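Every protein chain of the complex appears in place save one, which is left out.
Should a chain be cited, it is by its letter among A and B, assigned in written order, with residues numbered from 1 in that chain.
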Amino acid sequence: MNPIVASASVIAAALAIGLAAIGPGIGQGNASGEAVAGIARQPEAEGKIRGTLLLTLAFMESLTIYGLVIALVLLFANPFAG
Amino acid sequence: MFDFDATLPLMAAQFLLLVAILNQVFYKPLTKSLDDRDNYIRTNNTEAQERLAKAQRLAQQYEQELANTRRQAQSVIATAQAEAQKTAAQELAEVQREVQAQFQQVQQELDQQKQVALQALESQVGTLSRQILTKLLGTELAS
Partner (left out) sequence: MMHQSLNLLPLAKLEVGHHLYWQLGNLKIHGQVFITTWIVMGLLLIAAIAATRNIERIPKGIQNLMEYALEYVRDLAKNQIGEKEYRPWVPFVGTLFLFIFVANWSGALVPWKLIHLPEGELAAPTNDINTTVALALLVSLAYFYAGFRKRGLGYFAKYIEPTPILLPIAILEDFTKPLSLSFRLFGNILADELVVGVLVLLVPLFVPLPVMMLGLFTSAIQALVFATLAAAYIGEAMEGHGGEHEAH
C-alpha cells in the first residue's frame, strides 16, 4: 500500500471521529442542560423527560457513530488501498 | 467490512420468518391473554361496583328501617308509659277513694255506736240514780 495513502487514511480517520464528536457533544450538552432545567421546573415530569432525553441523546450519538464508521472504513476497508 | 453478499436477503427472510413464528406463538396468544385479563378485570370491576352500590343501597334501606323501628318502639314505650301512669293514677285514686269511704263508714259506725251507747247510758241514768239513792238513803225514802 502506498505509504502516503496509508498515512492520509489514518489522519483522515482521526479527523473524522474527532470532528464528528464536536457537534453532537455540543448538542448533547445543550439537550442535557435543558432536560435538567425542565426537571428542576417540573420534578413530576422526570420520567418522561428522561426517556425523551435518552432517545435524543442516542440520535445525537449516532452522528458521531457515522464519523466512527467512516474512520473504521478508512482503517479496515480502505477503498483506496489497492 | 462492507461486504454485502447473500447474507443480507437470507437475514431478511429469516427475520420475516421469525416475525411470522413469533406472531403465532407469542404475540397472538399473549395479546389475547392480556385482553382477556383486561376484560376480566373490567367486568369484575363493574360487577363489584354494582354489588357495592347494591350493598350500600341495602345498608341504607336497613338503616332507615332500623330508624323507623326505633321510632316506633319509642312511641310504643311512650304510650305504654303514659297508659301505665294513667292506670296507676286511676287505681291510686280509686284506692284512696275506697279507703276514704271505708274510713268514713267506720267513722259513721263509730259515731252511731257512740250515740247508741250514749242513749243507752242516758236511758239507764234514771234507774241507776234511783238505785244509788235507795242504796244510800234506804228504801223508805226512796219509795
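Keep in mind that, in the parts below, a contact is a pair of C-beta atoms (placed from the backbone, for glycine too) under 8 Å apart; a residue touches a chain by one contact, two chains touch by 3 or more.
All values derive from a computational prediction rather than experimental measurement.
The chain not shown here is touched by just one of B:L30, B:A93 or B:L110, and that residue is B:L30.
Taking the whole complex into account, chain A touches the unshown chain at residues 1, 6, 54-55, 58-59, 61-62, 65-66, 68-69, 72, 75-78, 81. Counting over the whole complex, chain B has residues 1-12, 14-16, 18-19, 21-23, 25-27, 29-31, 33-34, 36-37, 40 touching the chain that is not drawn.
Here is the rule we use: only the chains that are shown with their structure count from here on.
Chain A and chain B have centres, each the mean of its CA atoms, that are 86 Å apart.
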